[in-house]
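Have a look at the structure that comes next, please.
A protein chain is absent from this complex, but the other protein chains hold their places.
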Amino acid sequence: MKDAAAYDKWYGYTHPSPALLAESVYGMTEFARDRLRGARVVANPGCYPTATLLALGPAVQHGLIGDDVIVDAKSGVSGAGHNVDDAFLYGTIDGSVRTYGVPTHRHTPEIAQGLCDLGSAPPRLTFAPHLIPMTRGLIATCYATLREGVTAAQVTEAYQDTYRDEPFVRVTRSFPATKATLGSNWCLVHATVDEANRRLVAVGALDNLVKGAAGSAIQNMNAVLGLPERLGLEALPLWP
Amino acid sequence: MKDAAAYDKWYGYTHPSPALLAESVYGMTEFARDRLRGARVVANPGCYPTATLLALGPAVQHGLIGDDVIVDAKSGVSGAGHNVDDAFLYGTIDGSVRTYGVPTHRHTPEIAQGLCDLGSAPPRLTFAPHLIPMTRGLIATCYATLREGVTAAQVTEAYQDTYRDEPFVRVTRSFPATKATLGSNWCLVHATVDEANRRLVAVGALDNLVKGAAGSAIQNMNAVLGLPERLGLEALPLWP
Amino acid sequence: MKDAAAYDKWYGYTHPSPALLAESVYGMTEFARDRLRGARVVANPGCYPTATLLALGPAVQHGLIGDDVIVDAKSGVSGAGHNVDDAFLYGTIDGSVRTYGVPTHRHTPEIAQGLCDLGSAPPRLTFAPHLIPMTRGLIATCYATLREGVTAAQVTEAYQDTYRDEPFVRVTRSFPATKATLGSNWCLVHATVDEANRRLVAVGALDNLVKGAAGSAIQNMNAVLGLPERLGLEALPLWP
Partner (left out) sequence: MKDAAAYDKWYGYTHPSPALLAESVYGMTEFARDRLRGARVVANPGCYPTATLLALGPAVQHGLIGDDVIVDAKSGVSGAGHNVDDAFLYGTIDGSVRTYGVPTHRHTPEIAQGLCDLGSAPPRLTFAPHLIPMTRGLIATCYATLREGVTAAQVTEAYQDTYRDEPFVRVTRSFPATKATLGSNWCLVHATVDEANRRLVAVGALDNLVKGAAGSAIQNMNAVLGLPERLGLEALPLWP
């Protein structure tokens, strides 16, 4: 977060070095390469913001959607870290899904700021994460209103253009399965138009322990140091 | 569907007895008891519509929300029936989540009609189901814009009032886990207000093979015949 | 255990009331009905011993096998109780199986004593439980050497005879799935002969939280009080 006050509000602590915030770069690599080169302080994005910003980025950058955004995300339990708690026992998670963290999840302001960085007006953003019975993997299903006159063809083109040369983001022809990213630094993105309701439905799917965490950190480090971005990140997904 | 033409459009076949449609009762038992008594033709709701209409019903009936509705649902695989298909193999489903059926899922018009029955204007409804790695259980996460002036207290009151005497619907104090309904005819409902964005977030969780299917059918049959509604439906959920 | 010293050795504590041990009845209901009627102290069997003794009981009672017995059991995590420990987190259990408790698991002497009660010589028993990624359910796969001259037909007959009138034990025609007992007090038993190696392979499958625990306790209570044994235990398994 660029605003030091946000730490008190959303994270429950006071940022110890607010002077560094101005200098820091928000490390959504795909949208921040120029700023990352040589950066001294990089904020590595959270798993939910990564999937969301990659899912909505092309639509925001091309001005295809308004600021009315809902993100309904589903994550495996490893997103919570190694947390020895009743809530993460096998018997609690297996065969069950539940919503949590509405409307106070700390990734909410991070997503909002990320959308603004990409050109959005401050969004009317509701973010609702869900815990589902799997170990790894995350999907963000994003809903936004299409601007008047925007066509499905424009949407397709915006996504293709934005990610054509990206090493780790792939635009898929149908809705992706999170498992198709298992163990890799890939994010799979698919956007479709609900024409009758003039809405964009865009999803981003990734392995929350790679592209949503350490994988992004390595990718950012590569970008900071001017190394090839794929370095150390060539692992293909396991299947099945 | 009351409109015979909807069968051609959404279900891919022509309704063989359109004359019966006028007489048929849509069996959301909680909202249709008067009409069910003695009915000759009852349409048993689908699993997704049941969870959605129970989640949004109180808000619609009390006029708390507008017609701008998004339903993001997550279901275990038994929702697809006993379907021997690559898409439902263990190796495909385990450890993975994916979106499907946007914007053409056949439960979309059923939900829209159900909302209208409860008093909504024809909604601008986007419905996005997801297949998640579990056998039973379903949750519908519903997003709608609060009408001006509506308070969180009014929301709480509407839900409490609507379901106070219901045998199978329980308003929970926090977001429910689908597993808490396993094997029972219960639907757990929770509604919260995202005040900053003036949105209602309401969820309905149930066992899609009971309350979302045969359980509802039995409950409707009981209502039609004037029997106690709990008859044959007393099974408690298994836990864990 | 009938022998107070066994508590010190296997359970790590001294039995507080050894005087009661002589009077107590080991509650494998199917093999102890006469002694249960009016009993004051009943020891409810563990989950693993229940599945094992029901799987091997007919063979032992009919003198079909020797005392060389291996029991390889597989259990869902609820067998460990509600234990908030790293070992039972979703991320630890999901997608994994491991052996544990060899050769010190506390159910080992209970199984051995149970086999002796049924007529076996003190067995050379190795018991190896495994934790597998499921919440409920348990299977005991039991291996023993067939006595000389014993035929497959005799095995089949012994099992059919023993369980013909049992309310909760069913002899299945092929190897059972544990899930076919979910939520019920059933134990499914199947025995087959590996003729080339003169071995019996017998399995017992049950829901460890019902027939392997509280269900058996209720069944025993019914037997003690002279009530119908099915009382309170009529729930059918959920499927799938």
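For clarity, chains are labelled A, B and C in written order, and residue numbers in each chain start from 1.
Criterion: contacts are C-beta pairs under 8 Å (C-beta built on N, C-alpha and C of every residue); 3 or more make two chains touch, one makes a residue touch a chain.
Only a predicted model underlies this, so the values are computations on that prediction, with no experimental measurement involved.
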item	value
Residue among C:94, C:110 or C:229 that touches the chain left out of view	C:94
Positions on chain B contacted by the hidden chain, ascending	77-78, 82-86, 88-95, 133-135
On chain A, residues whose C-beta touches the chain left out of the figure	78, 94-95, 135-136, 182-183, 235, 238, 240
Contacts of chain C with the absent chain, listed as residue ranges	70, 72, 74, 76, 91-92, 94-100, 102-103, 124-126, 128, 130, 132-137, 139, 141, 143, 175-180, 182, 190, 192, 194-199, 201, 203, 205, 240
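Methods note: only the chains that are shown with their structure count from here on.
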item	value
Centroid comparison with chain A (C-alpha atoms), farthest chain	C
Centre-to-centre distance between chain C and chain A (centres being mean Cα positions), rounded to whole Å	49
Centroid spacing, where centroids are CA-atom means, of chain A and chain B in whole angstrom	29
Residues of chain A whose C-beta touches two or more other chains	91-92, 94-95, 133-135
